[in-house]
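Note that one protein chain of the assembly has been removed; the remaining protein chains are unaltered in position.
== chain A ==
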């Protein structure tokens, strides 16, 4: 297998200076010999190839020091093992049980770049690789970036590992090759725990009935598709209006059927529908549609509004394009790059359009909420397959309206209901199989999580789960183990798991669900999923109302009691119309238009004190939609705030809560027996606050020595304001220039 090119990377001068001398290398080799042969493997995991003397390094500091170790490629992951990382892992604060900090699931690989002779080149799968680059840069879908140098590895090994990594992570494969299959075949599937959680899976009739009952929905559970008799895209069970017959469902194979999502307490409800196939005879489909709409209005006794998403939201390709631009802002190779891109931060952010897409989705969801909440009108969301943006919107609407979905089990049930049972094509959208000819991948589910994060950061006390939970969930999409994210529909899953097993007569495979969090995290780590700011009890809520109201009046910050109630009440249309003409011309109308329809909803909602168990609306004005810093900046060393970040507030609340708990115990104990021995339980709060990074609990891949973040290139052109900058300084005389 020796080839001409393979030596090239080694013989030419290495493109960076290593501080490790050859002598050091020998010592390290010995250590490696002892350790590196024992990678941590999961059941069913097989090592394909490995290479020793691989240098993992960071571009973080100019010295470019690195760690030697072994790079492996298994049927699950790319792993890097070194003596050093093992010692570091004595007490990781937040460890994933499936993955170590230097592990990259194959499905998590986003792009690989090869660096040869200082040239960075994107590696594309499918080509014969006779050469291997001296450096590998692996960008992950969870936004980690790894740098490996193959310069010091044996030529044969280096070549093999390079080919192996490219083959297994960048080339198309069949579903059977996904790690979950070999995992489940080997792991004695003791997943009885799966059912125990409070999460409704929406795989049975009972789950749907329960949900109908909970929301007092006036619809029926249909078993027309039992055993996927009608459609492979639809779940076996779903809910439709009473007037929809099994024949109706059969007619267009489930298309054009209003599927029930959720019922509002007023009686109106949210439905979704896939577009009818285009037929020549318009009359038939029109009549059919009429009947379906009648079916909806009949049961709910309210009018219905149709929302066609294709006309108002970006296409999936645009979503993908936008996200690709956006994530690029966080895949940073070097400190210099960080600071150079920092100068263009706002414009690059706007150019990506990602935040704008988030805003549009939220805005659309608010419109739908408005119909349900204010007009008591049922809403029917229509999309081609009703399994992409339709899922985003129906889920968002339900989160805004129903506090149940803001609890952890409620949120998980919602994802089961709208996304998994709803037939979102996770496999295709995530492109886990790397099949290019398939439908375009698009981060639809991630977009949904982004929208939820916006709501969470704006109304933290309304959610039982934390930001960390959402981040971990977004990471779990790329772990090829969970049935939740591996298939295009429930039928797809059922058949794959059945046929997946070599001996068909035995019971089908049982892939774990992502909701089985204990598979990934121990209890202590899972405690970080809970939002300590969550306001659950209505009693506490009441007290909160009062205070928050008072607080708001203080916005003028004047002494004494001069409070200024904010001018929020009443919106006199006539007067403003006049005003528009007289004073502000077009400017105010620009402000009113985008959310004109929901303006009154916002007004009446803002007039009332905020109730975290009630309706929740997102703020959508420019500054309100923000970047999900935890997810996107957690691996960027330059962006870490040493001892800071929002995690400090969360931590403070946790601390306080446990102090209170201790005090309560203390009170109880003392009042029971008046014994004065004091044993203060140590409150777990992790490392001392001041020693933490803002990315907690996600520690970046290495412990860097802390230095303040000072960009290397501070000089910058302030060309646009040069006329003023050149002006005489502070001591210029008071000549009125403006």
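Just so we're on the same page, a residue touches a chain if its C-beta (ideal position, glycine included) is under 8 Å from a C-beta of that chain, and two chains touch if they have at least 3 such contacts; residues count from 1.
One rule holds in what follows: contacts and distances are computed from a predicted model.
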Name check vs UniProt for the chain missing from the figure, options "Mini-chromosome maintenance complex-binding protein", "Hemoglobin beta embryonic-2", "phosphatidylinositol-3,5-bisphosphate 3-phosphatase" or "V-type proton ATPase subunit", returns "phosphatidylinositol-3,5-bisphosphate 3-phosphatase"
Can you work out which residue in A:245, A:336, A:510 or A:606 touches the chain that's missing from view? A:606
Taking the full complex into account, find the residue in A:441, A:480 or A:645 that is in contact with the omitted chain. A:645
Can you list where chain A touches the absent chain? 338-339, 342-343, 345-347, 349-350, 355-356, 359, 458, 460-461, 533, 535, 540, 543-544, 547-548, 551-552, 554-562, 564-572, 575-576, 578-579, 582-584, 587-588, 590-591, 594, 602, 606, 610, 619-624, 626-627, 629, 633, 638-646, 648-649, 651-653, 655-657, 659-660, 662-664, 666-667, 670-671, 674-678, 680, 683, 688-690, 694, 707-711, 714-716, 718, 720-721, 724-732, 734-738
